[in-house]
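Every protein chain but one is kept in place in this view of the complex.
Up next, subunit A:
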Amino acid sequence: MQEHVVIIGNGIAGITAARHIRRISEKKITVISSENKYFFSRTALMYFYMGHMKWEHLEPYEDWFWEKNRIDLKLAYVEKIDPEAKTLFLAGNEKLPYDQLIIATGSIPRKLGWEGQDLQGVQGLVSKQDLELLEKNTKNCRHATIVGGGLIGVELAEMLHTRNIPVTMLIREDSFWRNVLPQKDSEFVARHISSHGIGLRNMTELESISGKNKVTSVTTKKGDQIETDLVGLTVGVQPNIAFLKGSGIETDVGILVDPYLKTNIESIYSIGDCAQQREPKPGRRPIEAVWYTARMMGETVAQTICGNPFKYNPGNWFNSAKFFEIEYQTYGNVSATPPENEQQLHWEHRDGKKAVTLAFEKGSGRFLGINSFGIRMKHEVFDRWLTEQRPIEHVLKHLEEANFDPEFFKRHHKEILHSFKDDLMNPSKPKPQI
């Protein structure tokens, strides 16, 4: 009798684990989700709402794939875990025994205990159900307020924009996504978002939400009142772990896992957004709610489950996003607020649609990372440069090698190089206003 691996959650983490376990073993695999029977791309929810895709396009595998690969999919809600009996209790009085368990339940929108946060018309955007709710909530919507200036916030703004709903974004920091982007990058992106008519209110936090049953207005901490029909809560996400209470699985903000992604209980692992590393790698956060890290944890835990124990040891950081028309890619680390020993070079194209920021270590000149906007860069090349600890001179000299823009696109590496040379020669010279 083959060992039964049960995975709770069919997002990218859980599904990656299932696929990799299947490739190298004959174990029985069951994936449980209460959201949707089939795996879908969460990152594409916005394209469904905007009418770019139909639901079938969001599912990366056709239905036959799961049967062919003997991965059982179960649409069910796990209410409780009994680690002693190695049994899951599902809604509807069903029990499911397991030999090995992977918890990959992902995130839920973070709510900070605001007054009125549970009114109708107040919602986050993480799940398929959130999207269905948004569809309802945006009917007859005359104005929307988005709380939080981050990636989900700007996605939501873009979505609402396609329905001609005026949007105001409340941003806690002094500029958009400023806790991640350096000031110039942040302002560059903010200019682009504003150019679409999105109202960005910096240094503005939500005080309360008002309305009888349905939201009618929000009040900021500055005391401004904004009439609104929809409040999008996008101040980040938090692990979806409420159902673990009393199970004996140790949690903090997320499910605490060791470097092998194992919880405090033998045979129970946790991966993806809901996992919190007890000993995060230096320079990495204990919880990284990102598609890519979820996928990598899935790849890692599959080996461990199948008898090749591997520590979760992600390589150089990378990420990507899109702000309306502007694509963003990052490799390595570019600090939002550079510490004493980090220097940054920033270039912007005069059209306001392209920008590059490079970070390097003062003194040694070691290249630390890049933020690239509107210019596609090769992951493989930057990953190599980071691993080989190349100096900034090398990166500047070979920037063209890293370009991944389509054929015939204008190349900007020379202009970037000149701009950076200028900056390095005359650090104090004021730059012409863009």
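In this text, a residue touches a chain if its C-beta (ideal position, glycine included) is under 8 Å from a C-beta of that chain, and two chains touch if they have at least 3 such contacts; residues count from 1.
The criterion applied here is as follows: contacts and distances are computed from a predicted model.
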{"item": "Identity of the absent chain, which is to be given by its UniProt protein name, from \"DNA modification/repair radical SAM protein\", \"Heme exporter protein D\", \"4Fe-4S binding domain-containing protein\" or \"Sodium:solute symporter family protein\"", "value": "\"4Fe-4S binding domain-containing protein\""}
{"item": "Touching the absent chain when the full complex is considered, from A:N93, A:N213 or A:N313", "value": "A:N313"}
{"item": "Which residue of A:K80, A:K378 or A:H413 touches the chain not shown here", "value": "A:K378"}
{"item": "Interface with the undisplayed chain - residues on subunit A", "value": "12, 20, 23-24, 41, 43-44, 47-54, 57-58, 60-62, 64, 132, 135, 138-143, 162-166, 195-196, 291-292, 295-296, 299-300, 303, 308, 310-316, 318, 320-322, 324-325, 327, 329, 376-380, 383, 404-410"}
